[in-house]
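Below is one structure, written out as structure tokens; the observations come after it.
This view holds just a subset of the chains, kept in their places.
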């Protein structure tokens, strides 16, 4: 029979709530025991109660010190990830942590060494790898239907920019948004990036520029296996959450188009019209959050290394640093300039 | 604040389980208290326990006699619907009942009179009306974007025929399968059918013919408002569960195509390929089961007559009888020949 795991969740913000719901409703072999959130208030209390959270606390140590809890899901702010991963690892708990691990390569490295030493499993939440469309593309690539990948293209555009306050603390568009896209490119191609060129611009809102960030960016990625990647991002696609992937290779081309809101087309005297693609990332990617956590539990049950793991988390931050440097210096930057 | 209801469910077969899951997980204002199923066994017991059913019984009277329970969901075999509706109505409970109410017009009429007399609400589970695509078409029609409806087309094809045993007790293809489609046509057009012509055939499996049924059928429907309907059904579409609706009118045409499994297209030297449409009705219509029950609770909360209601259930059986007669006599049959 399949082993059941006992979970504690750190952080009950937007993403934390998704994981909590998934654990309660959708993942039979993962039982929720405690949720810890420093911002516990009446509203959160009510939400937790309604949905059936067994216990809500402000104290993360309740999880860390509970010997029955063997899985920790980290959905707290980025600057707490390192601390919680290390503590959970030392407490011999398997860890699912939201992306990014951190923004400092040295701290990430130390943390991954602790994870390794303690022998626990660590998965990083690059949930888009579990989107059914992008997974289907990957299956076509890995089964050879596309042949040897030559060009991989990732388009990711948000419907509206975040607040200027958010942007100021986000680490920048490349660390905050584009990090998903080179992870997607790496996932699809199955090879590591060795060079990156970034071209960024402020085209949507000058305030974003004043805050030291960009709102539009395109990248060219060079992979070790020879493939070339292209990414384009915008903070504002007025028509919705535009998410597409294309892998072109020696035997063909797999293209994942946007999901649609419904399948209805209206033919009128003026135009043929369809409803917009989903506007919000939760509409598009909800199922992928469930799928990634299910997969993590399967990895634990079968003692398999999960993917994306800590090394992927590290590598994606390395690329972010290279991409940022490329943008600032307007030149292609080799990954070997960042880590050797 | 919104009122919360207490539910009892009769029947925990395939559809019953769907309603139970939806009540537990997805409908906050409907709390499950008891499930009654005459076939309670260890397997069902385990399923009920895992999913969190508070109490499982063999005895429907536990529901009927429990004054706290104010909503009864009937998902038991068709030949028990009449009995349970009458009992629940007399116990002053609001009722959600799976289609069809019954196959006998007189019994249905008596039952609807009891429902009316007792002043409870009755909704019939024609779930496809709650499919997001067909609802979107209806919105376009009712908001006038299509103009006056001239032609409505419903295509519904199952991926594989049911067993011959099932067919023998199903009441026939028209009562079992096509009933959904004239309900859909009535829903889209917003008018009643006054005449029906049926052309049926046995093209898939001669055993179906030997069992007295057909496996392929097309119909022309004449509506009171002048619109014309077309339905085509097959028991076997090898490529999946083919479900489409089209409303053509004076100002345009709204077409709901099949839902897709994913959005990926593979371009190869040989062909462009896409994955098939969903194969099973639960994949396609799962969300519609949740939506219909949610809508029913909203009707109760706002003291609104639900739709489709008992009259719709009655009318759809009337049409089935007319359609069957048309098939047998190979001539258009007026609804007024069946009821006047």
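Structural remarks
A and B label the chains in the order they appear, each numbered from 1.
Keep in mind that, in the parts below, a residue touches a chain if its C-beta (ideal position, glycine included) is under 8 Å from a C-beta of that chain, and two chains touch if they have at least 3 such contacts.
Note that the structure is a prediction, hence the values are computed from the model and not measured.
Whole-complex copy count, one sequence throughout, 2 copies displayed: 4.
Basically, only the chains that are shown with their structure count from here on.
A separation of 40 Å divides the Cα centre of chain A from that of chain B.
Of all residues in chain B, only 25, 28, 50, 132-133, 136-137, 140, 145-146, 251-269, 275 touch chain A in the complex they form.
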